[in-house]
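Only one protein chain is missing from this complex, and each of the others stays in its spot.
Let's turn to subunit A:
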Amino acid sequence: MNNMLFGLADKQWIWLATIVFASSFLLGSYSALKLKRKTGRPYILGLVTFGWILQTTGLYARGLQYGGCPLANQFELVQFMVWSAIAIYIFVGPAFRVSLLGVFTSGFACLFSILSLIFGHWDSPSREPIFGDSPWIETHAALALFSYGVFGVLALTSAMYLLQSRSLKTKNVVGGLFPFLPSIVELVSINGRLAKMGFVILSVSLAIGYRYFIQNLDSVLTVKLASTIAVWLAYAVVLVLDWKLAITSKKFAWSCIFIFVAALLSLAAVDRNSDNSSHAAAYSESIEQP
């Protein structure tokens, strides 16, 4: 079931976006590794933004089908997370002035977009919204996925930190990506800011979700609840340890990568809720009645 927009189906727009993300990743990597030139931020930013506009068009076409955020299955969850990560790169990334961030983010977007497109069963034909009909529940879900996008970018900058730190430790500092990676101190600062930003967004999302959950304890599957709280708690613990200086920057970076991988796996748990979507829908109806 495809919705057409400007003559193309939603998935065709998303395929085009994926091709643009792949192109910016390949061009940026080739420029840095082979030509040994700085990946000019303007052209990478321009390409990634173009891909993001194509993806937004695809997701918008999807959203038109049932008049809400396209968050109905695992394909859409992954696409929305990728969309969020790219949005963070476009709107917040330039402030970080990190030349390779665009290349890393487009690689990340390309990988997850391809995975979501090739695993056909992620895009279940059911168009039942898994988070119910309430706009607040939709906001809760959209914010949660947006925070995952932030954590995705955090995982990338953490990987950049580990790469840079390893190059400096092993004294492998000639050639490769080393000349293009930002300094250790800048990456530590970026990681800290992204972790706080993602955590605040996730907290707001959970606070909105909690308001509904507390009124109907059956509205959320235990596995989803447990996994979401575990992700939130994990980031909270890492942030507290960092604030108390009880964790090194290297351990902080590794933790951010591990938690993000766990958070991605928890998306499957979120999708499992689709079996329970009727629950959520019924619940939404009940709480919206005076």
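What we mean here is this: contacts are C-beta pairs under 8 Å (C-beta built on N, C-alpha and C of every residue); 3 or more make two chains touch, one makes a residue touch a chain; residues count from 1.
Note that in this section contacts and distances are computed from a predicted model.
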Identity of the absent chain, which is to be given by its UniProt protein name, from "Carbohydrate ABC transporter membrane protein 1 (CUT1 family)", "DNA modification/repair radical SAM protein", "Peptidase M16" or "Glutamyl-tRNA reductase": "Glutamyl-tRNA reductase"
Touching residue (missing chain; options A:Thr18, A:Gln79, A:Ser147 or A:Gln164): A:Gln164
Residue ranges of subunit A at the interface with the undisplayed chain: 35-37, 164, 168-169, 171, 173-175, 178-179, 181-186, 188, 242, 245, 248-251
